[in-house]
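Shown here: the complex without one of its protein chains, the others still in place.
For clarity, chains are labelled A, B and C in written order, and residue numbers in each chain start from 1.
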Amino acid sequence: MGLIGLGRLGRVYARDLARLIPETQLTAVADTIPDLASRVAAEFGVPHSYVDPFALLDDPSVDAVVVVTPTHTHAEVVVAALDRGKPTFCEKPPALNLDEALAMQSAASRTGVPLQIGFMRRFDAGYAAAKRHIEDGAIGKVVVFKSSSRDPFPPSVEYANPRSSGGLIVDMGIHDIDLARWFMGEVRTAHAIGGTLAYPELGAVGDIDNAVVTLQFEDGRLGVVDLTRNGIYGYDITTELLGTAGTLRVGYLRETPLLVMTARGVTHDTVPYFMERFEKAYVTQLQDFARAILAGRAPSVTIDDGIKALNICLAATRSRESGRPVDVVSPQASVH
Amino acid sequence: MGLIGLGRLGRVYARDLARLIPETQLTAVADTIPDLASRVAAEFGVPHSYVDPFALLDDPSVDAVVVVTPTHTHAEVVVAALDRGKPTFCEKPPALNLDEALAMQSAASRTGVPLQIGFMRRFDAGYAAAKRHIEDGAIGKVVVFKSSSRDPFPPSVEYANPRSSGGLIVDMGIHDIDLARWFMGEVRTAHAIGGTLAYPELGAVGDIDNAVVTLQFEDGRLGVVDLTRNGIYGYDITTELLGTAGTLRVGYLRETPLLVMTARGVTHDTVPYFMERFEKAYVTQLQDFARAILAGRAPSVTIDDGIKALNICLAATRSRESGRPVDVVSPQASVH
Amino acid sequence: MGLIGLGRLGRVYARDLARLIPETQLTAVADTIPDLASRVAAEFGVPHSYVDPFALLDDPSVDAVVVVTPTHTHAEVVVAALDRGKPTFCEKPPALNLDEALAMQSAASRTGVPLQIGFMRRFDAGYAAAKRHIEDGAIGKVVVFKSSSRDPFPPSVEYANPRSSGGLIVDMGIHDIDLARWFMGEVRTAHAIGGTLAYPELGAVGDIDNAVVTLQFEDGRLGVVDLTRNGIYGYDITTELLGTAGTLRVGYLRETPLLVMTARGVTHDTVPYFMERFEKAYVTQLQDFARAILAGRAPSVTIDDGIKALNICLAATRSRESGRPVDVVSPQASVH
Partner (left out) sequence: MGLIGLGRLGRVYARDLARLIPETQLTAVADTIPDLASRVAAEFGVPHSYVDPFALLDDPSVDAVVVVTPTHTHAEVVVAALDRGKPTFCEKPPALNLDEALAMQSAASRTGVPLQIGFMRRFDAGYAAAKRHIEDGAIGKVVVFKSSSRDPFPPSVEYANPRSSGGLIVDMGIHDIDLARWFMGEVRTAHAIGGTLAYPELGAVGDIDNAVVTLQFEDGRLGVVDLTRNGIYGYDITTELLGTAGTLRVGYLRETPLLVMTARGVTHDTVPYFMERFEKAYVTQLQDFARAILAGRAPSVTIDDGIKALNICLAATRSRESGRPVDVVSPQASVH
């Protein structure tokens, strides 16, 4: 396996691929920052390291590629990997605009090489169990999807700039939107409200810090997603499936199994951030990718999933800007 | 105190006024159903009983009136009570349309007689504590209001008919909307989606059983309310105030302090319905009304509160029907 | 109903008997503190008030008596009531020594007049539900009984003096010991350790503030009770029934349905004290007493229950003092 992009998440993937996943051997890492790849290679015993991602793609020891580069570079790297016949895993979101995402789709389609998108929540034990309970009929027909994502602190203004992040709804909401599709099916209309209410510096670069997105699915069922950058108390990801015979809630808040009980009340801590909350989901996701390739089966999460989730996020973003609900038109229809 | 209307909630009020609230003496009850008032009078030792509500209003032993009649009769009874100079408590919603609510407001204004509206959640210990925490600055500035109301089973189709209930958003949502105003201030725009997803029979009379309402407050802050009739697992009322320095959650699910732990997991029960959840809030509310009258202070919750909450619910109902956000125009401007 | 003893709990009983329990009419109250009975009578509209408890017993309007006087006076008042043929409810513990308790038992037996002892936890919804679950076989055979009682602050040294309170294990533990018998049956051996670890002033009057009591039931099953006066975080009463097919836990900690979530963690409040925790159990208990009398059925909790629980507490107290396990010998055999 080759790994391109060694930022914070990239280094976690390096550890996972090198150590935790028996199915994979990490043979090459690449990052455009000088020396970074060689340092990571030394730390995890990886034979080859590159500054040039495309050099890694040409490394014959690399049977498949994991791409964790900045989002605006996904399309170029992924298309190059697919053109070389290397099964590719691409971190979410697939791209910041539909054109690039559709180019990735075309390459996957043209080459027939597998391309998996990193919607890791599907691999979390809680979400997976919820899916099984629904399939088993435990809560009847699901009629409302409700999801909430909260970061414990704001991103840097550089990161938050919508030109690189896509803005709050794309950057943060795409996970919830993917879950919405996974649990409920396709979305007909999106409406969003939002604002820069807690961190004015984010407004200065054009981003918002809070949003509420409502979704009406094609069959009339309902969805709502709320997003915030000021989840001060901890990283909090919660999803609820309200059904005609019961309800499922996925999410938890406690990190340490300790309760502190004093005259001021009973207090527990919270999950620090996404790495802690989804540590196992990230491993399971890469393992699933590796197993899909080894077994010759299609990826669990495809570029179509990436495009459709992105398309809904973009519709919601436009709704937030215009103040009006936006119909979610199939992206294939909207571009060439 | 005189009590008009002896349905389920009316009988609870009879018990509360007769037994639990030291400040009040229940001297008269009335209900148009023959014999009902006399039976309730006998049960609680009330001296006078009436079939005609207006006869009760003329009873000289009655210093103040509690009105728990069907909503469409509120305006007539309340205006008559105010005209007789009797301080009046009126169950929520004040009316099903703004004209009637505005007539109640005019009567209160013209006579100067106190009129309190029954938004009892403000008197729940949890909501009251949340209000104090916010005033104490415990969570900084509140930027998102999030509330959920769930009934454990659907109403009868007779009850649910929007001509008598006002429809889901008025009937059920007005409590959450009142909390929204109480915690956040005035609403600028409402948007709603909804549908009849669980109980088709409700659709046959023109009602929906699930809705999601988003609110943008006048200062740009955000709100979202979800409502359902299929909260199968129990009566579940939850409100969250997301602030810049912390978050408050009001709500609880357990009724009996018992955990059943078997190989099938750890299970607890839930709150059966609103009487159990808000039993004390109902008592505190009537006590607050009695104390306001005795102390000569203005009611804690006024007909203005009732009109504004109703107006937002009606705007959200129109939004749900039209598919478009609706600006919440001050009702005084929109009529006469 | 007549009520003797108007301390803190007595006044709550006055309110309950006067207002909350439809089956009862409170016609007389008595307390040896001058004016106290007349003031309480005025507050709750009680026709007769007495300084002399025995005068109340002779009041013909009194059909039954509730005794909430200091424990060392129980025997004299209760025997006098029974001798006058008045069904009697006596607050726990029945007495501080077995001789007095056995005298009460003799009087009940001799007169055939009902005598109920105030083990109110049996009337708590949680404990009652646990009992039903066990009878329904939900957890198989119960093999371990585990209970914990914690006061949020220490009693006054006057109260705590074992000469009036009986000491920690009698005063506080008798509720848990009664539950042990109710759920498990008779006790063969008790062993206790304890000490004055938090409040040295309690040690000065001969009491301890923490204890752990182990019980072996006659059939070999196990029990453990821990007691503390330094439950600083709130009033906490928890009981667990560990069975061969599952486990039940009774208890809860939250008072207000509010979570405060900040960077310091997620905090909830706790139950202040026994009145808040068992408010409804006290009402249900008196209602059960009234219904038993009206229906002519035997009391739910008898003086035999009181004697057996007291006997186990006294055995555990001796064990704590001697450092050795103590066999629980039937009290009838040990006296007379």
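FYI, a contact is a pair of C-beta atoms (placed from the backbone, for glycine too) under 8 Å apart; a residue touches a chain by one contact, two chains touch by 3 or more.
Keep in mind it's a predicted model, so treat the numbers as computed, not measured.
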| item | value |
| --- | --- |
| Touch criterion as defined above, residue of C:T111, C:T214 or C:T302 at the omitted chain | C:T214 |
| Among A:A55, A:L258 or A:A298, the residue in touch with the chain that has been omitted | A:L258 |
| Given A:I33, A:A129, A:A204 or A:V329, the one touching the chain that is not displayed | A:A129 |
| Missing-chain contacts mapped onto subunit A | 19-20, 22, 43, 124-126, 129-130, 133, 138-139, 245-252, 254-263 |
| Residues of subunit B in contact with the chain not shown | 232-234, 253, 260-270 |
| Footprint left on subunit C by the chain that the document does not show | 139-141, 143-144, 146, 189, 191, 193-195, 197-198, 210-212, 214, 216, 220-224, 226, 228, 230-233, 242-247, 323-325 |
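Convention: only the chains that are shown with their structure count from here on.
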| item | value |
| --- | --- |
| Inter-centroid spacing, subunit C versus subunit A (mean Cα positions, whole Å) | 57 |
| Touching two or more other chains - residue numbers and ranges from subunit B | 139, 245-247 |
